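Moving on to subunit A:
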Amino acid sequence: MSFPLLTATAALPALGAVATAAVPAARRTAAKWLALVVSLATLALAITVLIRFDPGGDRYQLTESHAWIADFGVRYELGVDGIAVALLALTALLIPFIILAGWNDADPLETGSRRWRPTQGFFALILAVEAMVVISFEATDVFLFYIFFEAMLIPMYFLIGGFGDRAHEHGEAAASTQRSYAAVKFLLYNLVGGLIMLAAVIGLYVVAGNFSLQEIAQARANGSLHMVTGTERWLFLGFFFAFAVKAPLWPLHTWLPNAMQESTAPVAVLITAVVDKVGTFAMLRFCLQLFPEASKWATPVILVLALISIVYGALLAVGQRDIKRLVAYASISHFGFIVMGIFAMTSQGQSGATLYMVNHGISTAALMLVAGFLISRRGSRLIADYGGVQKVAPVLAGTFLIGGLATLSLPGLAPFVSEFLVLVGTFTRYPVIGVIATFGIVLAALYTLVLYQRTMTGPVKPEVSAMPDLRVRELVVVGPLIVLLILLGVYPKPVTDIVDPAVRQTMSDVHTTDPKPEVEAAK
Partner candidate 1 sequence: MSALQLAAYTTSTGEAFQFWVLGTFAVIGALCTVLMRKAVHSALCLAGTMIILAVFYLANGAYFLGIVQIVVYTGAIMMLFLFVVMLVGVTAADSLKETIKGQRWLALACGVGFGVLLFAGIGNAALTEFAGTGRANANGNVEGLAALIFTKYVFAFEVTGALLITAAVGAMVLTHRERTERARTQREMAEQRIREGRHIPPLPAPGVYARHNAVDVAGLLPDGTPSELTVNKTLRERGQIRDVSAEALNDLRALEQRAAERLERTAIEPATFKRPEEASK
Partner candidate 2 sequence: MNPVNYLYLAALLFTIGATGVLIRRNAIVVFMCVELMLNACNLAFVVFSRMHGNLDGQIIAFFTMVVAAAEVVVGLAIIVSLFRTRHSASVDDASLMKL
Partner candidate 3 sequence: MDNLIALLIAAPLLGAAVLLVGGRRLDAVGHWIGTLLSTTSFVLGLVLFAGLLGKDAENRTLTQHLWTWIPVGGFQADVTFRLDQLSMTFVLLITGVGSLIHLYSVGYMEHDERRRRFFGYLNLFLAAMLLLVLADNYLLLYVGWEGVGLASYLLIGFWQHKPSAATAAKKAFLVNRVGDMGLSIAIMLMFTTFGSFAFGPVLSHTGDTSEGRLTAIGLMLLLAACGKSAQVPLQSWLGDAMEGPTPVSALIHAATMVTAGVYLIVRSGAIFNAAPDAQLAVTVVGAVTLIFGAIVGCAKDDIKKALAGSTMSQIGYMVLAAGLGPIGYVFAIMHLVTHGFFKAGLFLGAGSVMHGMNDEVDMRKYGALRTYMPITFVTFGLGYLAIIGFPFLSGFYSKDAIIEAAFAKGGTQGWILGGVALLGAAITAFYMTRVMLMTFFGEKRWQPDAQGHEPHPHESPKTMTIPMIVLAVGSVFAGFFFHLGDRFLHWLEPVTGHSEGDSPIGATTITGATLVCLVVGVGIAWARYGRKPVPVVAPRGSLLTRAARRDLLQDDFNHVVLVRGGEHLTRSLVYVDHTLVDGVVNGTAAGVGGLSGRLRRVQNGFARSYAVSMFGGAALLVAATLLMRAV
């Protein structure tokens, strides 16, 4: 029995969360450092996983398996494939930046009470989310996955409802009302999705007799587990609904703008770059593997929904007046791309979708965190309150622009690679949908550049004239993200090498192959 590396990757942040929460009220800074160190240590573990993972080896590696609830065949089963490894690394990578970006976001407003420890709570909750997300990526037992998929909601609920931007255009009372509205909306949406999924999980158990992803998938593949068409479709829909809420796919998306708007920028990044990825990841891992026929059956509808998400999200982003809401709608558009890539059922589409998850995480983090720095300086989220920042804080504006360019998938930056792969992957099978989705790139340019123009250029507004440029801490957050964006844009091969075998496996799970090009087919 070797060292349980995967368990350690999840357990470390979990223990860190407990430890951080236990730091006494007066030692705020110690709590921050503790959280940062724990997140960095988790990153180190994740990198170890990445190194130990052999792209050419078994499908699931570093597996761990222990009996848990024997009566129902629930096992504590962990294992990672290439897709999971990539997302695991992304999560572990982003959390230190999130913690660093939110360094001062949760300082108590009045320092008197010795019992009141918001800072400790904030960082502990972030680490708790990390632990749960990590184990969701690792779980190969459906029930185990379900538990952490749902449990994630609890810390997220408190992060959204408990911590908001310092300044608010309608005052603190309105802010707290809207925050709790957003938090409850987040919770309800995801809970409804989760409960429907629970029904499907139980249904799966009834049909299959156990919860093990590998066993069921294998049984599905070699035909020993036959599902009635209707049953398979219902179970698929139950799973897919929960993931579509989390992802979020139109028309189940409306919780995301509220949640991202009301939470602090680091938490918004946590939502869209980390937590939501579990939804798209699970589509790839559970929906396709467990219900290949139903996935194919539902593909046309899902692709249309994804297409609507892409165009609709982008159009709504154009119409927003609030910076964070704009980024949220942009994310909805991007999630549309991811879902489209997954269900295009081509290796380009699925590799692109996986890569997209990674790249979207980094690019949104860059854009949103810089936006957060901007908002914390002026105390307003409204686009109209800014103007001419470029003149006052050129570095801030520059990083913001790079984040924006990544969002609009400029070639040379990482998101381009993934977006193009998704588009190509979709186009080879569904040309019309691919062409319409390409409109998304024009709209992306529109909302990004409008945002940049209105906030950063033009005459300097008096309110922003004294705005300081990025500080060292903030540069440390943004700099590496930008470097990563460029690196992965120019040389994405390390990621695609890891992802590709897993995608090939998934493709064979659903019994599809890439369409052959016309010329080659003719030969």
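The rule is short, and it goes like this: a residue touches a chain if its C-beta (ideal position, glycine included) is under 8 Å from a C-beta of that chain, and two chains touch if they have at least 3 such contacts; residues count from 1.
Basis for inclusion: all candidates are chains of the complex that A comes from, given by their letters.
Since the structure is predicted, the reported quantities are computational estimates derived from the model, not experimental observations.
Q: In the complex, subunit A is touched by which of the candidates 1, 2 or 3?
A: 3
Q: So in the complex, the part of subunit A that touches candidate 3 is made up of which residues?
A: Within the complex, subunit A contacts candidate 3 at residues 188-189, 250-251, 253-254, 312, 315-316, 318-320, 346-348, 351-352, 388, 390-391, 398, 405, 410-412, 416-417, 420-421, 423-424, 427-428, 431, 434-435, 438-439, 441-442, 445-446, 449-450, 453, 456-460, 490-493, 496-497, 500, 503-504, 514-520, 522.
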